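The complex is shown incomplete by one protein chain, all other protein chains being positioned as in the whole.
Here is chain A:
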Amino acid sequence: MLDSMAPAPDMRATAAPRAPKIDARGVNVHYGETQALHDVSIAIPDRSVTAFIGPSGCGKSTFLRCFNRMNDTIPSCRVSGGITLEGEDIFDPRIDPVQLRARVGMVFQKPNPFSKSIFDNVAYGPRIHGLAQGRDELADIVETALRKAALWDEVKDRLTAPGTGLSGGQQQRLCIARAIATRPEVLLMDEPCSALDPIATAQIEELIAELSSRFSIVIVTHSMQQAARVSHRTAFFHLGHMVELGDTDAVFTNPRDPRTEAYITGRIG
């Protein structure tokens, strides 16, 4: 078993080893006839950052989209195997994917603010899930989410301006604020910085580090430097297989699999 449950070095000190937040066992994904993911098992601890790295088309995004059942929206996609969130099977027929997605937030590769005001973008989730009792509470939730996403100071004077009018980096932080306003337990990030410039990327990375004290974060990234900077644990995917999983430092300094080493040193990708 590659998966050693050693805690990440800078994780908050916890008294007892907790059960994993997400536990995936033997996950296979097919798109029509082609198999995109082969028998992947991983345990994702709470309050930490797990990075999925690997060359394009290796199945890392597909795997990420299993955790909130976004693959359900692709007609040809079939997922088998077991994934539990806090011990609950997310493929259980009694689980409503709509409620699951409220608990497992997601940030996409390209910023996708709705064509609404900044305020309404962030308030969207709390509104549809009825999280606020009144207008004041809703405003509080929005402010808190925007503060956590390090966007509040830049937009507090123009909350009614359209979200699509912000810069790329601001839009992505707005999407993060929108995702965390729903108070998810897990935050999935699918290459959140690939459309951003280095300064915006640095801001998002700082944000990830901060958010990891409250959420369990899973991030898919193309940038190995980014994985090394932000994550506690790293999983390397290659051709639909999870080749290696371990503490980030260990994976980058002392990879066990030759394919991981080849990718990290730039020989495949």
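Miscellaneous remarks
One rule holds in what follows: a contact is a pair of C-beta atoms (placed from the backbone, for glycine too) under 8 Å apart; a residue touches a chain by one contact, two chains touch by 3 or more; residues count from 1.
Simple rule for what comes next: contacts and distances are computed from a predicted model.
Not every chain of the complex appears here, and the one that does not is recorded in UniProt as "Phosphate transport system permease protein", selected from "NADH-quinone oxidoreductase subunit K", "ABC transporter substrate-binding protein", "Stage V sporulation protein AD" or "Phosphate transport system permease protein".
Between the chain not shown and the residues A:S56, A:T73 or A:Q133, the one that touches is A:T73. From the set A:Q99, A:S213 or A:T265, the residue in touch with the chain omitted from the display is A:Q99, counting the whole complex.
Touching the missing chain, out of A:T62, A:T182 or A:T248, is residue A:T182. With the whole complex as reference, residues 68, 70, 73, 75, 98-103, 105-106, 108, 110, 112-116, 124-125, 128-129, 164, 175, 178-179, 182 of chain A touch the missing chain.
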